[in-house]
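Each remark here refers to the structure printed beneath this line.
The complex appears here without one of its protein chains, the remainder shown in place.
First chain written, first letter: the chains are A and B, and each begins at residue 1.
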Amino acid sequence: MKKMIFVVAALLLGAMVVGAVDNAHPFGFPGKTPMDDFFLADALPNRSTENIVTAIVFDYRGFDTIGEAAVLFTALCAISVLFREGGRKR
Amino acid sequence: MIGNAPFFVVGLLFLGGLTAIFIEKNLIKIAIAIGIISSAVNLFLVALGYRAGGTAPIHFLAGERTVMVLPTPQAMTLTAIVISLATTAFLLSLIMLVYRHYGTLDVDEIRRLRG
Partner (left out) sequence: MNPLSVVVRTGCDLFAWFMVVFGVSVLVHGYMTPGGGFQGGAIIATFTAFLLVAYGGRKLLGWANEKIFDLFEEVGLLAFFFLAFMGFPVTFFYNYLVKPLAAGGVVPPAGTTALMSIAVGLEVSGALSMVILTMYRGIRMFETAPMEEEIGHDR
C-alpha cells in the first residue's frame, strides 16, 4: 500500500522534471553566447592552446580546479580516518 | 518533442533513479541509484551546450570547419564527475562500517535495532 503511494509520487515528480527540462531551449540552438564566443576566438592566438576545454579548466577558470583538487584530498583524508585501527573495547 | 530527445532521456534516467531510491531495501542498491541520478544530471549539462552542425572544440581535430560546440559546460561536467566520485567512495566506506556494526544491510532492520 505504501509502495503504491511512493510509486505514484515518484512518477509525478519525474513528469514535472521532464516538463521543466524540455523547456530549456530547443536542442541545438542556444541563444546568445558572448562568453563562449570570446573563449573560442581567444584561445589559439593568445594562449597557444589547441584544446579549448583544457584551456578553460586550467587557465580561464583555474580557481574551480583548485577547489576540486582540495575536495579529492579531503575525501582521501576522510576515508583514511574511517579505517584506522584503534584500541579494543573492554 | 521528438527533436528534444536527449532532454527526454535525461528525464527518464532521473525518474528511474528516483523510483529506485524510494522502493529498494538494500543499501548498496540505493548507492547505485544515486550514481544513476548523477549520470542523468551530467548528461543534461553536456546536452545543453550543443550547436547544430558543430564539431568538437579542439583545433587539432577540427580541420576547416568553423562552427564549434560550446566548451564551457564540458569543463564544468569534468569537475562534477570528479566530485561525485569522491562522494561515492566515502558513501561506500560508510556502508561497510554499518554492515560491520549491525550485521545486516536491510534498511528496515537497521531502523529497528538500536546500536
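The rule is short, and it goes like this: contacts are C-beta pairs under 8 Å (C-beta built on N, C-alpha and C of every residue); 3 or more make two chains touch, one makes a residue touch a chain.
Model, not experiment: these values are computed from the prediction.
The residue from B:21, B:34 or B:89 that touches the chain not shown here is B:89. Those residues of subunit B that touch the chain absent from the view are 56, 58, 60-61, 78, 82, 89, 92-93, 96, 100-101, 103.
Although one chain is not displayed, its contacts with subunit A can still be listed: residues 44, 46-51, 53-55, 57-59, 62-63, 65-66, 69, 72-73, 75-76, 79-80, 82-89.
Quick note on the criterion: only the chains that are shown with their structure count from here on.
Computed from the mean C-alpha positions, the centre of subunit A lies at a distance of 9 Å from the centre of subunit B. Here subunit A touches subunit B in the complex through residues 3, 6-7, 9-11, 13-15, 17-18, 21-22, 24, 26-30, 33, 35-36, 39-40, 44, 50-53, 56-57, 61, 64-65, 68, 71-72, 74-75, 78-79, 82-83, going by the rule given at the top. The touching residues of subunit B, counted against subunit A in their complex, run 1, 3-8, 10-12, 14-15, 18-19, 22-23, 44, 47-52, 57-60, 68, 70-72, 74-76, 78-79, 82-83, 86-87, 89-90, 93-94, 97.
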